[in-house]
Each structure stands twice: as structure tokens, then as C-alpha cells.
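Dumping the structure here so I can ask a few things about it.
Left out: one protein chain. Kept in place: all the others.
Chain nomenclature is as follows: A and B, assigned in order of appearance, with residue numbering initiated at 1 for each chain independently.
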Amino acid sequence: MNELIEKLRKKYPIKDEVYQRENLTFVSVEKDQAVDLITHLRDYEQFSHLVILTAVDWIEENLFQLTYLLNSPSKKMDIGVRVMIDRSNPEMVSIHHLWAAAATYQRELFEMFGIPFPDSPRLKVPFILEGWKGMPPYRRDFDTLKYSEETFFPRPGRSKKDPAEHMKEMMYPEENGSV
Amino acid sequence: MFKFESDRSKFPEKNPDGTNIIDLESGKFTKLWQGPIHPGMTGNMSLELIIQGDEIMECQTHVGYLHRGFEKLMERRRFIQCFPICVRIAVPEPDFNEYCLAATIEELAGIEVPEAALWMRTLLLEMSRLQSYLAWIGGQSSAFGLGLISQWTTWARDLVLDRFEEITGGRIYHMHMPPGGVRGLLPFGFETRMKETLEHVSKIMIDVERVMFNNAVFKKRSIGLGYIDPSLVDEYGITGPNARGAGVPKDVRKDYPYLKYPELDFEVSVGKDSDVFTRADVRRRDILTTIELLRQIVEKVPGKGPYMAELPNVLHWKIPKAETYVRAECTRGEYGYYTVTDGSGYPRRINVRGPSYTHAIALMERLAINLNIADTAGVMSSLHTYPPEVER
Partner (left out) sequence: MSLQDIEKRTATGPDGEKIHIDPLSDYYSTAVPEAYENHSGIIDKFKNWARAESLWILAFGTGCGAIEMRPLMTPKYDAYRYGIQWRPTPRQSNLFIISGYLSTKTLKRVIRAYEQMPSPKYVMGFGSCTINGGMYFDSYNTINRLDYYIPVDVYVAGCMPRPEALLTGFDKLKERIKEGRGNGANEYAEKFDWYKKNQKKVIEDWDMPDYSW
């Protein structure tokens, strides 16, 4: 795995590599070099299987992290390519010309996070939610409990205690000063 | 008396690159919805078909009937609270979810699982695979009209679920593999009862092979149907028996061994012509492999010993910032969990990669073109898609 990363470092500006397991590495790359790197990995380094394409919402830093996880069936290695994009104006190049299955991942990211991939086929057709008018639900600032209590009718009688606080009170009453 | 001539001169012309021209206003095309309930499949998914006569011109898959927003719910719960909820993602095979979630959390937190727990986990995963394959055979044969096989295999599956109930206390959702180990070891006398169950299941599989795989109707309908070219395997991310039926030997148990599979002795079944019949045969041979594996595992599981590692106070468990991906081989292909933690007591993002994600949407839309309407149920069932894990 180390030789591969060194070979790639000569061509692309890779940083923040994490050797998570023996055959799994995560690297970070800039947004404009990402599709180049992925195409290079697919064509020259035999990473031909796209495992997953997800997004993580780092709302504190105002960034979305897109993770492209690629797998090489012949070398039995995994590499995860992290790309950080701006959260207030997200947009990313589509890779549906490399893998036909990537179009489905991109549809879901558009619907759930609001990240558009221009030219991806059938991007705006509703995929999972029907008749949804509101913020993309997987963003961190969408409060799902509040939405559920306002739209659906909750049955009274469900207690609202945080289990960690409750256990602390029950097991260590002296520490709280309420003996 | 009749002579059937396939006269395609009245069919509309195709585009220069071979795709069909569809004009809904011309009155020659009909829009047909097939869904959300299917005779052979558990789960709701609908196909929007545009047909001409008896033949499908275009197909679009609609999912979303079972969406609960799991990944959002898991961000609101602590790590140990995610564990009972993650089981419900893939309803007919819940144990793979438990194993993958537990494996990611253990890897990120640096916990080591004791030996007895690894054997128990292997046993539970193989039993879960057996009962899921038995339910699938019932579904595949019902899609072609053979209703009797589903009665036999559901009976066999009930016997395996009885064994599950002895160990874990529940038939469908077990929740027996929390992060750190397992909840308990085998009860007394389990080995004898398990061997009896495996005898029953083997006998039923002999009958199923005779009635289903030597059946003239099944063979005539399924040989040559739903052909997957081996070059599509990488383009669409196909894994599991769908890829093995096309000749590509992909199996996570052999390629990236986990749990106790390196010490067990088994072979991966591969097929050659990738049509519906070959995929069903690959899965039938997988069932026989699983029965053999269970016979080996049941003798090697230790009867006593520590089965749960020491965990910190689980309600205040904080894992430092990291990310990882763990995969397992379920009946449909490669099942994976991608977890990201950020140092607070809650996970930042857990993404479930179900194998049906690519099979149900991209691959089905490709395979359905120029297919007869009567055969869609058979092709859908042979790709073994479970809609709950497509939309979580």
C-alpha cells in the first residue's frame, strides 16, 4: 500500500493519508484533481470496483466531505478518496461516465444532502421521498424529532428522558447532591 | 394450424445506436406499473414499464416505500443505542447488520473480541445465511408459478428459526452481537438438535432439486433469460451470486477473510452461463456449502470461556475522530458499513452499503429492455433484491 501512495504522490497533491488497516487507506485530494485521480486509479492501477460514494456533513467547518471508496479485486486493496467541497454552494463533477452505477449514488446525494452533480442522468427525478418540500433531510441542521412531532401525531405517554442522565441519577445519587 | 412468425415490420424503428424510440402520444405504447407487491419478493418496489404489445421498451425503478431515514436516526442515538435499530435495515437477514456495526465500532475503539465470541458470530452468520437462502428459493419458484416449493422451504426455514430462538430468544431480530462480543454461548444439547435440523434441511433440499431443477417448465422458462455480461460486473458493481453466475469468482469470505473463515474448509460455487437458471443453481450449491460449514462450526464452538470484552461505560462512550469501512458476505453480495466518528458520544455518519443498491436500479433497468412482461418477476427475483436496504 505504501508504494502505491508514493507513486500517486508524484503526480497528484495527496495529503492526510490514514493507514486504517493493512489494505485500507484514506487520502484527501483537492476538488479539481479528484476526478483525475479516480480515473487514473481506475484505468492504470486496476481499482475497478466502486464500492460507495457518500457524503459527510461537517457543519462546524462549513464543508461537505465526499468519500469515493474504490476497491481493486485483483490486488485486494481499498482506497478511500476524500474531497472537501463548500457547504453553502455545493457542486461536484459527475462520474457517471466511469461507472454507470454512480448515477444512483448521485441521485441520492442530491435528494438527501442537496449536492448537485450537473449532467448526471435523471438527477432531479424524486428517488426516495415523494412530495417532499423542505430542507434536504440528511443535513445536520434538519431537526427530525421536531418535524416528527409537528407533522405526525405522537401518542402521549412516551417519557422524554436522556438515558445517560437518567442512569447517572439512579446509580450515583450522592454525586448530584440529592441523597 | 397456426404458424407464429415474428413480424417486426410493424414495430417502430430504433435509433441509430440501437435504443428504442418511445412516443407516448402515438397510442402504440402503454404505461404499466408493476408494483409495489411482488409474488416472490419481500419488500415494496415498483417498476414503471413502457410496453408495446408484450415487450418492454423502457423500465424505471421506484423505491422509497420503506424509507425510515436510518442514517439520520442513528446520528441521534449513542453507539449502543444504534445497535437495536440497525438490525431492521435488511429485514430477512438481520445478523449481517449487527456484525458489521459491531466490527466498525470495535475497530475504531480498539476493542478485542474473545475467541468464543468469534466462533459464535460465525455460527450465527451462517445460520442467517441458510434461512435467507431458503426463503429466496421459495420466492424464485413462486415467480415462475411453482407454488409448492415455497411451502417446503418455509417449513425448513421455520426449523432453523427454532434454533435461533434457542440461542437468542427471538425468531427474526436477534440482537445477539453487541460491540465487544456476544450476549451468550450455546445452550445445553444444542449440537444434537442442530444436527437433526441440518438432516431435515438436507432432505428437503434433495426434494427441491428434483422438483425444481429437473423441471421442464422451470428450465424452459429460465435458461437464456436475464443474461448478465461479465464485463458489466465492474461497471455496475455487481457482487455475490449475481457475479459468480457470470463466471467472476467474487466472495468476501475468501478474498478478505474475517471472523473464523480461514480455519474452515469450503469452496466457492461459480457458474458459467449467467442466466436465471445458473444463478439459481449457484445459490442452491451455496446452500449445500452452508450446511457443510455449519456441520464443521458446530463441532468447533467452545462450550465455555469469556464471550464479552470489557467495555467502558457505554452511555458515555466517546470514540476519537476516525473513519473506516467493514464488509461481510451476505446472501446477496457484499454488505458494508462506512462509519465516521468525531469524538462526541454520537456517530457522525453511518452509511450502509447494501448490495441491492446497484442491482435493483441500474442493473434491472438495463436487463428489462426487450423482455416479456411475464418474465419480469422471474428476473427481479433472480437478482435477489431487497428493497429495504436500497432506501434504508
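We adopt the following convention: a residue touches a chain if its C-beta (ideal position, glycine included) is under 8 Å from a C-beta of that chain, and two chains touch if they have at least 3 such contacts.
Because the structure is predicted, anything quoted here is derived from the model rather than measured.
> Who touches the missing chain here, B:Ile22, B:Ile50, B:Ile85 or B:Val211?
Of these options, the touching residue for the absent chain is B:Ile85.
> Can you name the residues of subunit A that touch the chain not displayed here?
129-133, 137, 142, 144-145, 147-148, 151-155, 157-158
> Using the touch rule from the top, list residues of subunit B that touch the missing partner.
36-37, 42-44, 64-69, 72-73, 76, 84-85, 88, 91-92, 135, 138, 150-151, 154-155, 158, 171-173
We take it that only the chains that are shown with their structure count from here on.
> If you look only at subunit B, which of its residues touch subunit A in the complex?
Subunit B reaches subunit A through residues 63-64, 67, 69, 71-73, 75-76, 78, 81, 107, 234-237, 250, 255-256, 315-316, 322-325, 334, 336, 338, 340, 345, 348-349, 351, 353, 357-358, 361-363, 366, 391.
> Residues of subunit A touching subunit B in their complex?
18, 20-21, 23-24, 26, 48-52, 54, 56-57, 67, 69, 73, 76, 78, 80, 99-101, 103-105, 126-130, 137-138, 140, 142, 144-145, 163-164, 167
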